[in-house]
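All protein chains of the complex are present and in place, except for one that has been dropped.
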Amino acid sequence: MKLPIAMLKLPNLFAQNYRIYYEDTDAGGIVYHPNYLKFFERARTEFLRSKDIVQSELVRLNNLLFVVRKIEIEYLSSARLDETIIATVKSIEFRRSSIIMTQEILKDDKVISTLQIVLVAISNISFTPIKIPKTITSKFN
Amino acid sequence: MKLPIAMLKLPNLFAQNYRIYYEDTDAGGIVYHPNYLKFFERARTEFLRSKDIVQSELVRLNNLLFVVRKIEIEYLSSARLDETIIATVKSIEFRRSSIIMTQEILKDDKVISTLQIVLVAISNISFTPIKIPKTITSKFN
Amino acid sequence: MKLPIAMLKLPNLFAQNYRIYYEDTDAGGIVYHPNYLKFFERARTEFLRSKDIVQSELVRLNNLLFVVRKIEIEYLSSARLDETIIATVKSIEFRRSSIIMTQEILKDDKVISTLQIVLVAISNISFTPIKIPKTITSKFN
Partner (left out) sequence: MKLPIAMLKLPNLFAQNYRIYYEDTDAGGIVYHPNYLKFFERARTEFLRSKDIVQSELVRLNNLLFVVRKIEIEYLSSARLDETIIATVKSIEFRRSSIIMTQEILKDDKVISTLQIVLVAISNISFTPIKIPKTITSKFN
């Protein structure tokens, strides 16, 4: 596998720092693989918040809940206790009822994980897909 | 610290087996300390279920939610990947709006953790304490 | 335990039951999306154990650690508190240093999540890929 050497030159939409605590690790001495998804989600949440999109308000005001539909994640290297990582949002793309985002986790300027995630907007009453309102998509023009 | 040597003679109300997986451990090579609370909760949940008390039904039918008010937990020894542990319920005591339970986790017949927990019955609408209905307490006579 | 009839017709290598506890859920009222990976891992671990392959022994005796290299996961439906799910292993394929497995989670005979995972065998000393020993692969002939 080739590491994306040009990555740092790419225009990351958003980046956030995290320290690795015991809670993140497992007996292999490294970050437990599902926990990467927590760092990715924290970064997505703060990215959306930076655009004034707050998920608990979407539920309360719009009955709109974003649920995960699909994830592809690659683990290229590991991270250990007390190290720091950076979780980014690299791209976001809107469909009628879904959002596709790409993200990376970096350690020491090296990509250690890549993610592609598909989120679907559903009604938190009917639990069926709904159109993403323009009040959301317009914030990304 | 003295280990409760007589423990195995005590009448445990309930006991449940669990395997230690990577998800339970941390970089110290042992079960991550907050995760003991998950094993204790699983055992409590199955103990209550053995008495036909199902928490999601209490919420739906009685608007009753049990929340944790206080925990005292001792860590006497550790558990490692692939080991098996037993989580027990040793005692249960009812007050007007609260339940006090004692529990233990054992490995190889040795107590590795003890718990005392106070749960409070609250309304999931007002979020204030409510009386525990007799339909619950009567199951323990 | 009765396995769902539809599933018994499928060529599942392995299946395991789990109850959904509070630890598995999030404020959306459903299982938190990274936690599906925990159920999948528990089922993989027990499947390998059913073949006398125990990961902590591989580390201790062979300095062999399996790490996750890539995951594709689809979320087709959700699961809620107190429901039961079945996590399966559907297929396993060996490469020189890696294992590819497919898995499913079912609820009420319906697939609610599918997984494809690539695990790589590494030395827990050099942290570089190593050949999977025949003592492992021979158990699947």
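Going by the order they are written in, the chains are A, B and C; count residues from 1 in each one.
Please note the rule applied: contacts are C-beta pairs under 8 Å (C-beta built on N, C-alpha and C of every residue); 3 or more make two chains touch, one makes a residue touch a chain.
Model, not experiment: these values are computed from the prediction.
The chain not displayed here makes contact, within the full complex, with A, B, C.
In the complete complex, the hidden chain is touched by one of A:Thr45, A:Ser77 or A:Ser98, namely A:Thr45. Interface note for the absent chain: among A:Asn17, A:Ser56, A:Ser126 or A:Asn141, the touching residue is A:Ser56.
Remark: the residues of chain B touching the chain excluded from display are 27-28, 30, 33-35, 37-38, 41, 56, 65, 67-75, 78, 124, 127. For chain C, the list of residues touching the undisplayed chain reads 22-23, 25-30, 32, 34, 80-81.
Within the entire complex, the positions of chain A that touch the omitted partner chain are 19, 21-23, 38, 41-42, 45-46, 54-57, 80-82.
Simple rule for what comes next: only the chains that are shown with their structure count from here on.
Among the other chains, the CA centroid farthest from that of chain B is the one of A. When every chain is reduced to the mean of its C-alpha atoms, the one closest to the centre of the whole protein set is C. Overlaying chain A on chain B by C-alpha atoms takes a rotation of 180 degrees, rounded in steps of 5. Per-chain Cα centroids separate chain A from chain C by 23 Å.
With centres set at the average Cα position, the gap from chain B to chain C is 27 Å. The multi-chain contact residues of chain B, meaning those touching 2 or more other chains, are 22-23, 80-81.
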